[in-house]
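Excluded from the complex is one protein chain; the other protein chains are retained at their positions.
Up next, chain A:
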Amino acid sequence: MKLQDMYQEIILDHYRNPHGRGLRDPFDAEVHHVNPTCGDEVTLRVKVDGDTLTDVSYQGQGCSISQASVSAMYDLVVGKSVPEALATGEDFMRLMQAKGDTSVADELEDTLEDAVAFAGVSKYPARIKCALMSWMALKDASARAWGGPAA
């Protein structure tokens, strides 16, 4: 097991130059999530138009994995419908539960784009929660902002 498997260059790039960072108006819901064991935190806002996530904006502090994860998530979900974004979150969860099984990463490569680089994190149980924090925040904010498909 190599440390480089977790700290992929693509992850470090997102950490150093995060995409979409900053809190923006207007927004429909804002949530604050923390990782109480290590102090990582993210404040995340979503703007929903119809059922489309038109913006996800955020601010946070924490380790490279947690901060790169929210940046990669931003790229993936903005412009998608809320159900599509949440489904992508489920795929990311599967990737985190793969325990380093590369076939899961291969299968999800097209849907997860840059975020598939987090596959190596699944080999470090203590870090999985770092990668998942922003996805949990997105799920929470989406639920508050979007009531579900129109009847």
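Basically, a contact is a pair of C-beta atoms (placed from the backbone, for glycine too) under 8 Å apart; a residue touches a chain by one contact, two chains touch by 3 or more; residues count from 1.
The working rule: contacts and distances are computed from a predicted model.
Going by its UniProt record, the hidden chain of the complex is named "cysteine desulfurase" among "ABC transporter permease", "AtuA-like ferredoxin-fold domain-containing protein", "cysteine desulfurase" or "Amino acid adenylation domain-containing protein". Counting over the whole complex, chain A has residues 1, 3, 6-7, 12, 16, 37-40, 61-65, 124, 127, 130 touching the chain that is not drawn.
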